[in-house]
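A single protein chain has been omitted; all remaining protein chains appear in their positions.
Chain nomenclature is as follows: A and B, assigned in order of appearance, with residue numbering initiated at 1 for each chain independently.
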Amino acid sequence: MSEYLAVLLFAVAGIGIVLITFGISRLLRPHNPYPEKNVTYECAEETVGPSWIQFNNRFYIFALIFVIFDVEAIFLFPWAVAFGQLGLFALVEVTLFLMILFFGLFYAWKKGVLKWV
Amino acid sequence: MIDYVSALSIDFGLIVPEITVLVTSFVVMMLACSKKVSSWSSTVTLVGYVLALWFTTRQWGHQGSGFADMVTCDNFGIVFKAIFIVASIIVVFLGHRYLRVKGLHRGEYYALMLVSTLGMMVMANSSDLIVLFLGLEIMSVPLYVMAGMYRRSLESNEAGIKYFFMGAFSTAFLLLGIAFIFGASGTTNLRSIVTDFSYIANSFPVYLYAGVALILIGFGFKVGTVPFHTWVPDVYQGAPTPVTAFFSVAPKAAGFAALLRVFVYGFSEVTILSDVFWVLAVLTMTVGNLLALRQDNVKRMLAYSSISHAGYILVALVVGGADAVAAAIFYLVAYTMFNLGGFGVVTLLETRSGCKSEFNELRGLSKTNPYLTATLALFMFALSGFPPTVGFIGKFYIFSAAMQSGFVWLTVIGVMNSFVSVYYYLRVIKTSFFDEAEGTPVPAVLSPTIIIALVITAVGTLGLGLFPQQLLQLSQAAIFGMP
Partner (left out) sequence: MSEYLFLIPLLPLIGFLINGLLLGRLPRPVITIIACGSVALSLILSVMLFVELKSLPVDSRVIEQTLLPWISSGDFSVNIGFLLDPLSAVMILVVTGVGFLIHVYSVGYMAHDPGYGRFFAYLNLFTFAMLTLVLADNYLLMFVGWEGVGLCSYLLIGFWYHKKSASDAGKKAFIVNRIGDFGFLIGLFIIFWNVGSLEFDVVMKQAPLVFAAGGALITTACLMLFLGATGKSAQIPLYVWLPDAMEGPTPVSALIHAATMVTAGVYMIARSSSLFVLAPDALMVIAIIGACTALFAATIGLAQNDIKRVLAYSTVSQLGYMFLACGVAAFSAGIFHLMTHAFFKALLFLGAGSVIHAMSDEQDMRNMGGLKKHLPITFMTMFVATLAISGIPGFSGFFSKDEILWKAFSSDHGHVIFWVIGVATAGLTAFYMFRLIYLTFYGNERMSDEAKHHLHESPKSMTVPLMVLAVLSLVGGLVGMPHIFGVTNYFEEWLGPVMAGAHEPVSHALASGGGDASMEWLLMGLSVALVAVCIFLAYYFYRKNLKATTSLAEKLSGLRTLLVNKYYVDEVYGALVVRPTVYFSVFLWKIIDVIVIDGCINGMARLGGDISDTLRHSQSGRLRNYATIFAAGVVVLVAYFVFG
């Protein structure tokens, strides 16, 4: 029963906090609507065209390839910190891991993904 | 210096087949980089699979666990790994010509298939929920890509996207379930969960049961259990046919490997599981069969049929126990044979230009390709469970296991369902044998590779039906290797 009580309290508190903050801001803010306030926020620049436009899909591929380095970094840092204690076996494993990642990069490179035509 | 190699019991001997498949996938990926050698990729893939199968069979009887108990190598997993590899080999043969005709014969296809197989093998080989999840993802991500591989076909793109979204959706639930279990038990290892089950069940029942339900949903999605089956028809119909053949067998078997291991071994003491599986099995076989009745596309019909077959196998999960597991393994092997055979014929017919596997295209087939039509009829008889095919024996073992445990109504519903299924399977036979074609029918051109695939599956379908004993003994020996 106590578990459910905790969940209930969490829910009540969560909803309550949102309601309270909105309520406070409503009490405090001035009420002054004018049309420019409904314009898309774009750092004070006038927006051009609709927002549903096609992006060049090469951006996605670059983003995906970036993931290679991302993952690499995540695993390299902990290894680098404990490198002294882990010894040769870990070095070999990390090397294998890096090779697999570079292998992916190599594939992308051979497929001509890295060229911006 | 920490001796973590022995502390974590790292033993690469346990994962030699997996390593083989992984290395093969790298090699194939490398071949795909160059136009000159990319045509070798199918051969290299086959070699890799055969090697992996060899290593897998060598593991038989040598069970052990390692990698901090995350990998468990037992006969149960080994049989499943063999099923995945054999199914993949058949799919390689079966798809070769289709892919060439459709311009899809690229190294990436094989590399993706290998990686997906690797994921399945990881799933079958582990008794840790996290590793199961890892395997599931390694298996699924290539599948999403394979479904959408036929880029010029809108249906294929649709299939890829739908599968991806629904897959991501279900994965979220699976992961949440694992998190709940971890929260309740402090471990993701099935063996620890089994040991401490009564403590966990008494301390954190809500998290435990919610976790079990969510894990069930996650794996149920992969095998196409109603109501998590909605993706199956669209994806099966849209994906390139050899890929569909692969989908209908290998990931399904992997899903069942996980379901059997997690629920028959891991959560065997959750008593309401049997009732839940009862409902799911009945729903799955009935909805699958009923929806298959009115289909005009053979591929879509086979998609619904694969849902109903999943329902039959779920019966084994209702029953639980060693006999039911053996029956499920037997059925999966049988299903691999005749379902791949059925898809093989469909694949072959689709290599004719302009064909989309509509029922109408089967008309007059017996005139142009009599032997092929006879083979198709064999597979349809097996799918509907006629003796002397292995389809009959498989259903017989499943339902006799259910009867022995007293699930009379489940058996009755199952048998009635297989009667219903006869209608749409025989419709294939009727259309291809007795309906006259409009205009001159185009004969299907056989290629050596597809003949190999069809011969393997036909011999399996008939041979295992006539002599089921060896396979039954094998599946009875495929027990969980965990104390």
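Going forward, a residue touches a chain if its C-beta (ideal position, glycine included) is under 8 Å from a C-beta of that chain, and two chains touch if they have at least 3 such contacts.
Remember, it's a predicted structure, so these values are computed and weren't measured experimentally.
Displayed chains that the missing chain touches over the full complex: B (touch as defined at the top). The hidden chain makes contact, of the residues B:F165, B:Y199, B:W409 or B:F434, with B:F165.
Of B:F26, B:Y150, B:W231 or B:F480, it is B:W231 that touches the chain left out of the display.
For the options B:I10, B:V276, B:I413 or B:L426, the residue in contact with the chain missing from this view is B:V276. Mapped onto subunit B, the interface with the missing chain covers residues 161-162, 165-166, 169-170, 173, 206, 209-210, 212-214, 216-217, 221, 227-228, 230-231, 233-234, 272, 276, 287, 290-291, 293-294, 396, 400, 420, 423, 467-470, 472.
The rule is short, and it goes like this: only the chains that are shown with their structure count from here on.
A separation of 34 Å divides the Cα centre of subunit A from that of subunit B.
Note for the complex: subunit A touches subunit B at residues 3-4, 85-87, 89, 100, 103, 106-107, 110-111. Considering their complex, residues 1-2, 4-5, 26, 29-30, 32-34, 204, 206 of subunit B touch subunit A.
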